[in-house]
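Here the structure comes first, spelled out in structure tokens, and everything after it is commentary.
In this view, the complex is presented without one of its protein chains, the others remaining in place.
== chain A ==
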């Protein structure tokens, strides 16, 4: 055992600052069935600060068959209390509590009930209650996650009035090398390399950053007035210049230069998502994110570019040249960071919040400025009063004709929600197992699905969701452990993303079809 830190494997993903955010988080969980405990398990293990389970249900025999956080001796006891006890047993770092109340009562108490939480998760809520809770969370600015688990299928819906992230950590990054327009220190370094005087070993260890800057210079000299290769002929011409600079096909640095040639002809752009952030700074709040965003927007107004990230990817190079280049990028980034810090100080003074934003955060923002993003979610009321396709709503006709789409499940699950609102039990729950036993609920649910469809003004017929409706009746409200565990896994992952303010949350609905092993994210 080379470390005593049980969180080692996750710290490598979200860092110490992410872990601190997680340990400060207070989760409210409405519900205590398998879906609730599965989601909480994956939050208790990595060390969430606190959780509170809200439920008045008593432990029944069927609970023991699908909920891991109950024991035989808990039969008949309060389920929220028993689940809380067994969840806490896993990790002494975590605090947990339970409240003997059902979801409707909790929501009925209004804002006061939810005020102290940093995130709310609600299991198996029907539409009316979900809308009410959504409104409360919007007013309190708390993220809300709704989750439904039924048989082999399920649904997760995220709602946050506004979620701003600077560390979105995309899977692949273009990087920030400034090859098309090198800043003075970089330009000076690139010019200082005299290729002709280098011996073969040195020549094979010139970093591709330098090769591309110099090749671009040569290309510009030849092509009067044109600044960057645009057409494919021009790009070939540029690559040809790179190839002619090399001394032998064994030079790995030139292979890298050719593979990264596109970085020399892609003009510097501020990505759309970042433009969106910058365009909103005037009306934004006094949170750390928006204070720094405002500073960045002033910086962009002055310099035309975002603060430099300052990181250099690994590339074939001599130690000496690599370290020099690394210093050039990082000291430029330090300079940009100092400028942003000065802007931040001025803005804080204007807003009367002196010194509120930690320097560590300003630094992280600068390092990730190219990837920052603000996510907005449609409210639940809007979702249930669906916007037209022109207003950005989902195109139901198109989705339901697409065999790969899972939106038919959304319709069937919405219909099941309405069924529950009307009858206080799930479709198929109180029937026998034969087709004739289920026919009544099948007819009722089909009627409700038709109503949901018509709210979209879609022309598609209810036949396109008949199989899904039939399957929902088959399930009769049963909650399979595996489905709940898949959904609980995703829910907890989204909680981690939301409370650490890292990565991008799913926007806004995830549909899970465990029959085919498929998932789909749609904006409903």
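Just so it is clear, a residue touches a chain if its C-beta (ideal position, glycine included) is under 8 Å from a C-beta of that chain, and two chains touch if they have at least 3 such contacts; residues count from 1.
We adopt the following convention: contacts and distances are computed from a predicted model.
Chemist: Can you work out the missing subunit's protein name as recorded in UniProt? Choose among "Protein transporter SEC24", "Rab5 GDP/GTP exchange factor", "DNA-directed RNA polymerase subunit" or "NEDD8-activating enzyme E1 catalytic subunit".
Modeler: Its UniProt record gives the name "NEDD8-activating enzyme E1 catalytic subunit".
Chemist: Which listed residue (A:8, A:139, A:240 or A:422) would be found touching the missing chain in the intact complex?
Modeler: A:8
Chemist: Identify the residue among A:205, A:239, A:363 or A:418 that touches the chain left out of the display.
Modeler: Going through A:205, A:239, A:363 or A:418 one by one, A:205 is the residue touching the chain not shown.
Chemist: Where does chain A touch the missing chain, residue by residue?
Modeler: Missing-chain contacts on chain A: residues 1-13, 34, 38, 41-42, 45-47, 60-62, 64-68, 71-72, 90-91, 151-152, 168-171, 205, 314-319, 322-323, 428, 433, 435, 438, 466-467, 470-471, 474-476, 478-490, 492-493, 496, 503-507, 510, 514-521.
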